[in-house]
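Complex shown without one protein chain; remaining protein chains in place.
Naming follows writing order (A, B and C), and every chain is counted from residue 1.
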Amino acid sequence: MSVRNFSRHLVEPLEIEDFVIQVMAKTSPTKWHLAHVSWFFETFVLDKFLDDYNSMHPQYAYFFNSYYLQTGVPFSRAQRGVLSRPTVKEVFEFRKYVDEQMLSFFESCTEEDWKEAAKVLEIGINHEQQHQELILTDLKYMLAQNPLMPVYRESRSAGSSAPEPINWINFSEGMTEIGNSGNEFTYDNEHPVHKTFVQNFELADRLVTNAEYLEFMQDGGYERSELWLDEGWSAVKENEWKSPLYWYLKNDQWHIFTLSGSGMLDPNEPVTHVSYYEADAYARWMDSRLPTEQEWEHACADLPIEGNFVENEHYHPVAHKIPGKGLKQMYGDVWEWTMSSYAPYPGYKPLAGALGEYNGKFMANQYVLRGGSCATSQTHIRKTYRNFFHADARWQFNGIRLAR
Amino acid sequence: MSVRNFSRHLVEPLEIEDFVIQVMAKTSPTKWHLAHVSWFFETFVLDKFLDDYNSMHPQYAYFFNSYYLQTGVPFSRAQRGVLSRPTVKEVFEFRKYVDEQMLSFFESCTEEDWKEAAKVLEIGINHEQQHQELILTDLKYMLAQNPLMPVYRESRSAGSSAPEPINWINFSEGMTEIGNSGNEFTYDNEHPVHKTFVQNFELADRLVTNAEYLEFMQDGGYERSELWLDEGWSAVKENEWKSPLYWYLKNDQWHIFTLSGSGMLDPNEPVTHVSYYEADAYARWMDSRLPTEQEWEHACADLPIEGNFVENEHYHPVAHKIPGKGLKQMYGDVWEWTMSSYAPYPGYKPLAGALGEYNGKFMANQYVLRGGSCATSQTHIRKTYRNFFHADARWQFNGIRLAR
Amino acid sequence: MSVRNFSRHLVEPLEIEDFVIQVMAKTSPTKWHLAHVSWFFETFVLDKFLDDYNSMHPQYAYFFNSYYLQTGVPFSRAQRGVLSRPTVKEVFEFRKYVDEQMLSFFESCTEEDWKEAAKVLEIGINHEQQHQELILTDLKYMLAQNPLMPVYRESRSAGSSAPEPINWINFSEGMTEIGNSGNEFTYDNEHPVHKTFVQNFELADRLVTNAEYLEFMQDGGYERSELWLDEGWSAVKENEWKSPLYWYLKNDQWHIFTLSGSGMLDPNEPVTHVSYYEADAYARWMDSRLPTEQEWEHACADLPIEGNFVENEHYHPVAHKIPGKGLKQMYGDVWEWTMSSYAPYPGYKPLAGALGEYNGKFMANQYVLRGGSCATSQTHIRKTYRNFFHADARWQFNGIRLAR
Partner (left out) sequence: MSVRNFSRHLVEPLEIEDFVIQVMAKTSPTKWHLAHVSWFFETFVLDKFLDDYNSMHPQYAYFFNSYYLQTGVPFSRAQRGVLSRPTVKEVFEFRKYVDEQMLSFFESCTEEDWKEAAKVLEIGINHEQQHQELILTDLKYMLAQNPLMPVYRESRSAGSSAPEPINWINFSEGMTEIGNSGNEFTYDNEHPVHKTFVQNFELADRLVTNAEYLEFMQDGGYERSELWLDEGWSAVKENEWKSPLYWYLKNDQWHIFTLSGSGMLDPNEPVTHVSYYEADAYARWMDSRLPTEQEWEHACADLPIEGNFVENEHYHPVAHKIPGKGLKQMYGDVWEWTMSSYAPYPGYKPLAGALGEYNGKFMANQYVLRGGSCATSQTHIRKTYRNFFHADARWQFNGIRLAR
């Protein structure tokens, strides 16, 4: 099962101490992520289809549930970092145990069970991919608190070249179809397919770069209230934001902390680790705006899913000049903030039972992001994929594409 | 100027002590509202058009600015209740002073200035109407903290009768126009008019009543996590919500605090003082949903603007059985939560200068409400009017109309 | 009853708006103080001695109890400022009602009851004197939040003259008696009289002045951690203390807010509105320390109780050069911080019943102050009187006398 193995690959460079720590309620210790994805299989397959299933430990279901209230009250999210036990070793034993039980179940189950369980298995594999991305972003956030600025893993060299000036791609108004109608795996929030009307719009052909964002900063971007949403301005003041997350000044020069170490800021890279508020303020400064998720999906049309994904092992957006006309970097590198509040599509129905909590209950006060990032698996992403975070979230690989 | 006089009429029943208190950062003392609406005229008319304008007091501009950062840093919103001075008497003198200056300006100004200033005057009058509504809702919130449950003003008797069961009004999919194209006064957020596509939908012909909401409560509505948005469930737990705001149990019977005193809950009244989260959970429990703001506006079409507004002097939604078919109570009684996140219309342009802060900078993390309430002036409301509050706001006269 | 009348005299200059506001949990609205002192008589005399006593309002006992848990759970201290009703007028009616009931009770009660009730009456009068001081200090704190810096009342002119350099008065080690053995009124915390051993010590003959404290500031007093207690240093950092409370810089000159208006700092006045931490840091900087309360009381011996009390109507410490040798300013002007943690004397017994909560339950984590201030009644103070506040309290008229 290559997705399961990839989890193990991701954590290879870590010291045991790195698996344990939780810095804020929204991030989790690596060992929790590793256990939670197995809990998912245990809860939604083994517990459900096997009458006599014995969990490895009676309290693991309590520890490793994230937020599924219909399966029982989970251990407090903000307290995941106070648990030294189970140890990392025990977590790997738990993973092994669940894998073996899963294999044995699939070998012996009825065809009817197989059909149903296979669907959940597919969700579980996609679920693990999401947590692989979170392992990287949560780990980065934790390592960045440490003045030693530890290196997670060397990056494959990517080179750097300055991109061409932004080209605006034009789209005409008209009816379009949004949502997924294919046979591929999808989440419930991509359904149902539905018609919508899109106005005329233009989309930037590439992502905003560090150099461009720096101009905004040098033009007083973080000091000019008129560029910001009201809550964005409050966030700037309260958190004393003066740059994207992970940027820092050293000898009056902007440096950046990455999973592969720290160094001078590369002006050519796509800007990342910005909140929705910063993306919005930058766009306003540029006399433009962020795209809606419908515009983004409509524009993507038949674009191939290519880009800088986690398989590339850069763990960071890359500064490539991509030749040719048309939209570039729509997939990979950074998640692209849209101006669309995360909401159900017309006629949306969540999955039945506890799995219905996967997506639906988060459909308020969050914003949709599209396209995947350098920490996303290429096999995980698609045109209709909807990611979502709160407007102040900065620890994900989030970036900016302009519209107008 | 009848709008200015109505402010004075509204506060007639108050003791001086009632003008001063601020209970939470989101509510303001009555005397602040009264001064702020005059500050608006002073700042956006007198200061702007008169070279030699002298304010009554050099610090009033600082005290009575709400959130317009382009006109100077305002006095902290959360601290409005620590100021015993200027006194209520001085605030009325300030209002008088500004009124006189305004009159004198309009008598003597150039035609060119008149044209421009008249637009701001119109905004200012509408602005005062908004604050008249806030005076009532903020006052209600303050009085409700007091175990003495003071009466603001006797209500005109309205009678009570049980409404007919909900009738679902059907609307077919198709293109429609959203936004305001008329000659009436409008805010910038109602522009531009634009085409949109609306799916098939049904709208309840009337508001949800207390009796219906009570059934939800008795069915465990506030204890069943599966009915709630994730952040709604957190709000229920943190704030220990067990009913709408202002409901309380006495001898095991539900009672309600109103601006006209406290008493037994009337089952026939439209339910009010519910958050977006409660409206959403109720709708889910009813196997339906809230309308989008586009659906609401589309459904309203040519409906006359009639209903229970502040001019009726009930200061509370009324329990009337309204005869006839078709949509009822679309205007007045309670603001109707929509599922639409407050966002700019395609092509939206805020007003130039500080007045651009009036609406635009709040377009994130809030939800649109439509139709006006028993605390809204009839002359203030229209089909395209967009009100907005955070999802946890309960102190406004907000209620529920179902869609599906 | 002159103490009762003095309460009325104190609030004469106030606007109704001034009676209502509460700025922090530790301060109370003036109208609450005025009502609470009558509640005291009602609860501990009328309710107790009269079988058929009718309170003016059934909920006043709930509103106006401060912290006596044995008489019922009081209304939340931090919420006293959310109540606009009862109004100021109603509070004065309540005071009048209780006064009349008290008079009528004392005219008709048995001799036995008279004896017992007279003791409580005496406590109640002293209690009202304490709240008169709090009315002034709480009011000052409230007015100081207001950028208008309102004047409470003109002060009688006091003149200003520079004091002589500090003279150190020497005391030899030996046994002494601490606590009150006289016939005057006392609180339970001044008992029992007990022997204690005092080491050799020296006491400054006068209070520290603003000029002297300013030297400490100019020598980096607020930036040098080594001068501070650990929690004092945290308080400096968290609250950004840079001077005593009510000092402010204007045109690079230190000014001061007083109950009689604002103006240039008088260097000759005793420094006041300093916390225990500041007093302690100043003393350390001076290579000295604060006195213990035993030293203070021992030193006072037979000193007459003279000084700048509230009867002088300065409402501020005065800058007098006092002729002669020996200890000066031991009474009046400012409360003098001692280094003694507030603790029971050996053999201490609190009063029986709810009145035992008056003092005893506060004997932890507070520090004793001695001598009374410009806001204290002369008839209220005595050599053995123990006042107490938390180490970070700055809104009382607290000052510094050095020992070594």
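As a working rule, a contact is a pair of C-beta atoms (placed from the backbone, for glycine too) under 8 Å apart; a residue touches a chain by one contact, two chains touch by 3 or more.
Bear in mind the structure is a predicted one, so any value in this text is a computation, not a measurement.
Peer 1: Of the listed residues A:3, A:50, A:83 or A:286, which contacts the missing chain in the full complex?
Peer 2: A:83
Peer 1: With the full complex in mind, choose from A:150, A:192, A:267 or A:347 the residue touching the hidden chain.
Peer 2: A:150
Peer 1: Using the document's definition of touch, tell me which of C:156, C:321 or C:361 contacts the absent chain.
Peer 2: Only one listed residue reaches the unshown chain, and that is C:361.
Peer 1: State which residues belonging to subunit C touch the missing partner chain.
Peer 2: Subunit C touches the missing chain through residues 67, 69-70, 173, 175, 194-197, 199, 225-226, 228-233, 276-277, 280, 289, 339, 341, 343-344, 346-347, 356-357, 361-365, 391.
Peer 1: Contacts of subunit A with the missing chain: which residues?
Peer 2: Residues 15-21, 23, 59, 62-63, 75, 79, 81-88, 142-143, 145-148, 150 of subunit A touch the chain absent from view.
We take it that only the chains that are shown with their structure count from here on.
Peer 1: Distance from the CA centroid of subunit A to that of subunit C, rounded to the nearest Å?
Peer 2: The mean C-alpha positions of subunit A and subunit C differ by 59 Å.
Peer 1: Scan subunit B for residues touching two or more other chains and write them down.
Peer 2: Touching at least two other chains: none.
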